[in-house]
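I am attaching a structure below and will ask some questions about it afterwards.
What you see is the complex with one protein chain gone and the rest in place.
== chain A ==
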Amino acid sequence: MRDMKAFFLHLAVLAALLAALPLLSAYHVTNVAKIMVLAVYAMGYNIAFGYTGLLSLGHALFFAAGLYAAGMGISQFGLGSAGALVAGPVAGGLIAAAVGLLALRTAGVAFMIVTLMFAQAGYLTVLYFVRYTRGDEGIVLDRAARMLGGVDLSGDTPRYLLAFALFAVALLVNLALVRSPFGRVMIAMRENEARSRMLGYNPYTVKLTALVVSGVYAGAAGAAYAVLFGYVGASLASVQYSILPLLYVLLGGAGTVLGPLLGALLMFYLIDYASSATSAYQFIVGAVLVVLVLFAPKGILGTLRERGLRWLP
């Protein structure tokens, strides 16, 4: 029962994340909470890129949509944390739908460029409306605004637990999605679009659906970032934040459910460690990526799947 095996592996990973909480120092609790939020973002990216084959360079726009929907919702429209956490994925999904309707008329390199342009336009919009967004300086959400059911989300433990809850839901939904008939169609679209069309699947609607799901994930991660870390700034909408999930996914394994978490975890600590050791940490990150592309182009879990763990979803 390979389905069962996969399901229990994912439950075990979740259990490990929960069990780690009392064992980690405050510093690492904050880090891992952030990693789980970024992993949700990367999982969303993976649904578009890893499973459906849509190489987007504009996902920061969807992340930022959730981030600002939550941040500005709280700071300017009196939204509570719960409302902000709902507004985020809705905003991410809507923006992804709007971008997808236009960008999915293109494919390949053109799609990369069009999505990049949309995200740049979003970034510049944030900077332009500095009166509302506070631009680069950003919005800092105060503690009082980050309560959920009487719990202060800025505390280490509640923050970790909420990030974990979001991550757990996202992971299990991701697993169910890629195991579903629609998940099979997404993969089919990635593998051979012409063939899929001749099996009766409309490539445009399949890709649009996948992109919207991807946007919902990115928006949820953005909103969680705002609520849990209390900061909403333009740098989080910049092109770097479009590249980041791509790197996580490539490192962990595109088209694997656990790849985004693994990639986010390793890349986060690699940058953390390298930047404490040298000011040229970007060089180390670059070197790791080159090694990866040369020796394990399918990422860590993608390579493991090829070498025997075929049941890995």
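The rule is short, and it goes like this: a residue touches a chain if its C-beta (ideal position, glycine included) is under 8 Å from a C-beta of that chain, and two chains touch if they have at least 3 such contacts; residues count from 1.
Methods note: contacts and distances are computed from a predicted model.
Per UniProt, the protein behind the absent chain is "Amino acid/amide ABC transporter ATP-binding protein 1 (HAAT family)"; the candidates were "Acyl-CoA dehydrogenase", "Ferritin", "Amino acid/amide ABC transporter ATP-binding protein 1 (HAAT family)" or "Acetolactate synthase".
One of A:Val185, A:Val213, A:Ala234 or A:Leu292 touches the chain omitted from the figure, and that residue is A:Val185. The missing chain, though absent from the display, is touched by one residue of A:Tyr201, A:Tyr231 or A:Tyr281; that residue is A:Tyr201.
Although one chain is not displayed, its contacts with chain A can still be listed: residues 181, 184-185, 187-188, 191-192, 194-203.
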